[in-house]
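Supplied in structure tokens, the structure appears directly below.
A protein chain is absent from this complex, but the other protein chains hold their places.
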Amino acid sequence: MQSNSYQPQQSGQSEKKNRARMLISCPDRPGIVAAVSHFLYEHGANIVQSDQYTMDPEGGMFFIRFEFDLADLDKELPVLQEDFARVADRFDMKWHTFRASRKKRLAIFVSKEDHCLLELLWQWQAGDLDAEIAMVVSNHDDMRALVESFGIPYHHIPVTPDTKAEVEKKHLEIVSDKADLIVLARYMQIIPPKFIEQYPNRIINIHHSFLPAFVGGKPYAQAYKRGVKIIGATAHYVTEELDGGPIIEQDVQRVSHRDNVEDLKRIGRTIERVVLARAVKWHIEDRVLVHQNKTVVFN
Amino acid sequence: MQSNSYQPQQSGQSEKKNRARMLISCPDRPGIVAAVSHFLYEHGANIVQSDQYTMDPEGGMFFIRFEFDLADLDKELPVLQEDFARVADRFDMKWHTFRASRKKRLAIFVSKEDHCLLELLWQWQAGDLDAEIAMVVSNHDDMRALVESFGIPYHHIPVTPDTKAEVEKKHLEIVSDKADLIVLARYMQIIPPKFIEQYPNRIINIHHSFLPAFVGGKPYAQAYKRGVKIIGATAHYVTEELDGGPIIEQDVQRVSHRDNVEDLKRIGRTIERVVLARAVKWHIEDRVLVHQNKTVVFN
Amino acid sequence: MQSNSYQPQQSGQSEKKNRARMLISCPDRPGIVAAVSHFLYEHGANIVQSDQYTMDPEGGMFFIRFEFDLADLDKELPVLQEDFARVADRFDMKWHTFRASRKKRLAIFVSKEDHCLLELLWQWQAGDLDAEIAMVVSNHDDMRALVESFGIPYHHIPVTPDTKAEVEKKHLEIVSDKADLIVLARYMQIIPPKFIEQYPNRIINIHHSFLPAFVGGKPYAQAYKRGVKIIGATAHYVTEELDGGPIIEQDVQRVSHRDNVEDLKRIGRTIERVVLARAVKWHIEDRVLVHQNKTVVFN
Partner (left out) sequence: MQSNSYQPQQSGQSEKKNRARMLISCPDRPGIVAAVSHFLYEHGANIVQSDQYTMDPEGGMFFIRFEFDLADLDKELPVLQEDFARVADRFDMKWHTFRASRKKRLAIFVSKEDHCLLELLWQWQAGDLDAEIAMVVSNHDDMRALVESFGIPYHHIPVTPDTKAEVEKKHLEIVSDKADLIVLARYMQIIPPKFIEQYPNRIINIHHSFLPAFVGGKPYAQAYKRGVKIIGATAHYVTEELDGGPIIEQDVQRVSHRDNVEDLKRIGRTIERVVLARAVKWHIEDRVLVHQNKTVVFN
């Protein structure tokens, strides 16, 4: 983890050069799979993975994710995208394409707790998180040395009740054009609506409870008081409703009457770390679709 | 499961004839373990199991459970109990003793769903639930044949908005002196305060969610709407606060966006069954202590 | 669960009348998804579910499962099947189609332990197991009354060391043309090779350990002796290698030093039940593909 010798491991970059991903959601209708797969085939794309889900009861929404290889992707993808507009129109599709080789740029926000940040750094270093960590932003200066030892820029932006508007402005300036995904790795501050608007379904928060139980502050103290036998953590996209956004991933761990609040925090840290890391991984691999405050996760 | 040939399996009854259990809670003080274990030793009791827990932060409460063997238990236990009063006074103890060979009598309340009842019947039949099933009470008549085929009395007491007071009276008459524990095995009716008073910490309910999430009705529909990635069930003692009593046991299962409300119900049934059966088992083995709306479970 | 009033719940049969499923495995090549989905579209089939998996490292095998609706299925499916032969030839496919409305017929084999059988009967009764239970076969007569109370034929075929050849012959006669799937629900006898040959990947066994640990007899005693902290159960297709066939599903439960062999058996029974029921459910919904002693499960 020393700064000078560090290089994140590169796994299979060359084979990914021509790999793309496509996410589609639209009202369900006959012929969608046929139309899209035929379109891809005609454009020389080889489908290496496809996942489909039709949500029956709520108006018949259709969701699909393709991974495909396309020779000379850099040149051919724009052509494919332009041609696809006609298919998309026909089926009233919302759709996105992504190049697997274009790493998403993360801005990680932290406060005083380092465990979620450390997990992301370690997974990134181990080559398990195929992203670029563009910056770490914090309302404290504590983790500067750690972060800079990885060669990652560190922005210390203190937050006080009086400076909230100014902080928001600074945050937006810093991340603008530099981050594709905001990760709140135990950043214990409310994110203002204007910031959320700029990153719709692109801000992931880790909440240290099994949502919707124990919304808000001090969830471990709440869990202890209620006497639950299992605790959990929840990674979700941030919306204006506090701890109310679309859930990406959750996990839990058994506890007992012997565990006091400090024990719950300690046990919880491990859950938080793995849940956040999984959610970030799935997002950067373009596996998550959002529909009506819920997620479809093709993992 | 046929009625005529059925006998629940007897496991190790003879060895349990002289087995007793003791549950104690009191303010923490030096010398409690020594005093009680010395007392038991002097009275000829051999401790075969002891579990102790001191709750530190909240005023130093002390909890202990002993299992011990005592020759000629039927005659000697009353003597031991009388003598123990002095020890108990000294430490300001709340305490109970139980004979392992005296099976607790269950009254199981059900409505239309049979899975929790069936699980209890199976476990009882397999010899895994060391209790007597004194009766099944239901607001419907659907499960009469099933229950009576086990030789268990079935009471059909319909509930309508107008008859609630009358129903409560009937319930109290039926279970009075005949049941040590009330098990609400998906009995979808509110239990009135007077009934709860008669069975403090002796009514176990299974709630079909991971409490405190999704209190009240239709928890699976609520869970589906919120888009949780894990569902659960909770067994708790019934208090006047709806779904708010001390939690005995919880368990969970992973679900995905592919699971609709019916899938959640199906997956949930298996969780409900095992969680309720575990809680009942622990209660009838005298493993559960209640303190300030939380449980200490020595399992 | 009484015999006279019993009818398994029917869920959505009408909507399934025109539902079919298709399982395909073949060497990976560009254009498979396009070819098949285009074919289905041209034949008027509407894809409601598709799952695809490409096994990269081992020679590039391609697996796909479709669910589709086709008007007037009874008449049109044979046509579609005949036409599909050309597509299949082109890609060197192994493929099968199934009508969702045609329930698979199960022959359940049991010995003395009833918990796995009871679980299957209960799930069937609850409408969660969309199959026909054609018969129960046992080397003991103990469960006759139970099984016949459901209106299910019960065949008692005793097994002794001298009668093995004869038993095999009887078994084959009984199930021949009457069963699509053999379920060994804790049937504690070796299945002879000739029988296995008749039901390739159509005999599901539940083994009471987390395979490949504790192959063979008395796995709970083995687990206790080894001092494992987690026990499990494994549902697998039966092959000639004892407990060595393709694994369909596994699950586990935590245990501790306090649990003796009887406790492990008791805890294990619940795991066995749910693991076997899941595997059977996935098989009868045509979600399992076998390739080189491993399964692809589209669930």
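Per-chain numbering from 1; labels A, B and C assigned in written order.
Operating definition for what follows: a contact is a pair of C-beta atoms (placed from the backbone, for glycine too) under 8 Å apart; a residue touches a chain by one contact, two chains touch by 3 or more.
None of these values were measured; they are calculated from a predicted model.
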| item | value |
| --- | --- |
| Partners of the unshown chain among those that are drawn | A, B, C |
| Missing-partner contacts on subunit A, residue numbers | 1-2, 5, 11, 115, 118, 122, 126, 128, 145-146, 149, 262, 266, 269-270, 274 |
| Residues of subunit B in contact with the chain not shown | 30-35, 37-38, 40-42, 46-54, 254 |
| Residues belonging to subunit C that touch the chain removed from view | 53, 55-57, 210-214, 226-230, 232, 246-252, 256-258, 260-261, 293-297 |
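We take it that only the chains that are shown with their structure count from here on.
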| item | value |
| --- | --- |
| Category of the chain touch graph - line, ring, star, complete, other | complete |
| Chain ID, smallest distance between chain and overall C-alpha centroids | C |
| Whole-Å separation of chain centres (CA-atom averages), subunit A against subunit C | 37 |
| Where subunit A and subunit B are represented by their mean Cα positions, the distance between them in whole Å | 43 |
